[in-house]
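One protein chain omitted, others in place.
Entry: subunit A
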Amino acid sequence: MISKLAFRNIKKSIKDYGIYFFTVTLGIALFYVFNAVESQSAMMYITKSNKAIIELLVQVISGVSLFVSGVLGALIIYANQLLIKRRKKEFGIYQILGMGKGQVSCLLFFETLLVGLISLGVGLLLGALLSQLMGIVLVNLFEVNLTKFKFVFSISAMWKSIFYFGIMYVVVMVFNMIIMSRMRIIEMLRKKENTKLPVKNPIIALLVFAAGVGILARAYYYVVDFNQLAILLRGDMAMILIPIGMGIVSTFMIFYSLTTIAVLIFSHTKSYYKKLNAFTFKQISSQIGTMVTAISSICIMLFLTICIISTALTIRESLNSGFAESNPVDISYGIVLNKPTNDIDKVLAGIKGKNYDYTKEFSRYCVVKTYEFTKQDFNLKTFVGKRYPEFKNMVDTSMKYGAKWHAISLSDYNKLASLYHIKKYQLKDDQYMMIRTNDLQKELFDAGLSEGFTLNIDGHRLTPKYTETKSVSLMNADNEAMLTILPDSALTKRKAYQITLTGDYKENNKKHAERLFMAAIRNVVKDKDYSTYTSKLQNKNDNVGTTVLVTFVGLYLGIIFLLASAAILALKSLSHTIDSQERYQILKKIGTDPKDISRSLFVQNLFLFVTPLLLAIIHSVAGMKFVTILFGATNFINTSSLIRGTGIMVLIYSVFYGGYFIITHMMNMNIIKTR
């Protein structure tokens, strides 16, 4: 009997269950999609390094999923409360007819179970479909080819979804029973009395608002101005919590006083008494005024979402675009010679013959010689001269570990420079200069140069042309940090310690070209020589791994948060409309144009969705500025990537947030239709 009633109730209240069902289904679908990543990756050709990344990804997502299911669970509980509220009168009637509390709870249990099973089924179906899409996204992210396209379904992800949602549902049903047992019959049947409007003292509201804005401005200043930030964080990284805390508190203060201020201003304008404006305004006030905590929390959640997604996407864009910059050639291959020689052709004979000829296989290339300084040539201690005390540690350590210093001829450097399309240099016969590829020992070497250290190479006395090292982006085979450039005339008596071939493969299929090259170089190294190389393809793989991890986790968290925020707003909006039903009936009775009513509903809904988003966006501007400063030190982010990343995020927002807004409006319209 109860189950029959449950069935019929669900059929009747399909519209009521609408947003509840939609949210749960979407939640399950997303949950499944992200947890099915592992099986989706079976579609692709995986390299060893990619496999490791995917395993890491799966672990991270599992961990995050626990948190995510907590968020979704709280959401479902909230949605459930709304449903019970909607049907208060119905439950009251059941009880007054003599149905016991236990039986009504049982009824609710069946209904929730039924809806839960349906949404689980639909959610998994939707998830399965979406995860095929996700597979394609993965392929794109990893920049590999599909081995074969087949429909994959992850059993493990399915079980995980069922498990987590099973737990959630048990919690929900327990909650329901508690709520049911607490409610008294009279509460359920009685019409709502006229509630007092929570009217706040305007003067206090004004002060709170001003204070809130002030605190917020100060917090922004902290994180946006580089100097302020440096001063703040000088003592302790944890000090960053101060502006964060200020931001949160000020958000609450602003929302607390917002409606009172708005009423103060708006009620004195001419348009207040036009159409349904006064009514709409009061509705918005009563709604926002009673959910200050919720709306502030949503604002902060939205802010986090924007930052997470934006940062993740921006990092991805940056890594991808920065990659091109720091990997200008396909390969840089160097042979370190046991016996120094200048005979390039002899050394590279193995790749300049019938089996493989680099002059034909490479579209462009250059071969350079690197020389090693002897201890007589160059001594780090004497190099820094009287500034040794400043750099004592660095110098002593370097010398203790027998660091070697290398040089290259000017003409060879300029050959590289034209290959890389970077600046060429000029040197007189009595000058030298130094270039650096990272900043590790910048100060040390700048000091030496500014001291005017004189190099003595085979009788040539060379003085530094510049008083500092020049920064250069070279992809070199042995990752030299510091390289000295000498005029060709100074190196006539020297023999090279390393020969380096740098260039681009001619073939378009770089993987194949590299495989050929790697096979060929096995014939090059003789006896006690050894080789080293830096390959663009390999760097790319590492790059891809990081991007995927960051993008995925960022999107997962971001979208779930976004979903939760939008769902809560939707539910609050529906709840308020249900409470206001009588007012809309009155408006209809006195003959208000239905168009005016629907416009009022739309505006109310708009305010509710837009206000927290607006403030969140303002917060995000400061937040992202902070992130750029933070990453600026490591050159991780550039502006154009930021714009592109933010653009994609705006798209995601429009789809999810906008979608929820539209659905909520439609459901609101449905609620006020005369029953």
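In the analysis below, a contact is a pair of C-beta atoms (placed from the backbone, for glycine too) under 8 Å apart; a residue touches a chain by one contact, two chains touch by 3 or more; residues count from 1.
One rule holds for everything that comes next: contacts and distances are computed from a predicted model.
J.: Considering the UniProt annotation of the chain absent from this complex, which name among "ABC transporter-like protein", "Electron transfer flavoprotein subunit alpha/FixB family protein", "Glutaredoxin" or "Aspartyl/glutamyl-tRNA(Asn/Gln) amidotransferase subunit B" applies?
T.: From the listed options "ABC transporter-like protein", "Electron transfer flavoprotein subunit alpha/FixB family protein", "Glutaredoxin" or "Aspartyl/glutamyl-tRNA(Asn/Gln) amidotransferase subunit B", the omitted chain resolves to "ABC transporter-like protein".
J.: Thinking of the whole complex, not just what is shown, which of A:218, A:282 or A:442 touches the missing chain?
T.: A:282
J.: Of the residues in subunit A, which ones touch the absent chain?
T.: Where subunit A meets the chain not shown: residues 194-197, 273-279, 282-283, 285-286, 583, 586-594, 596.
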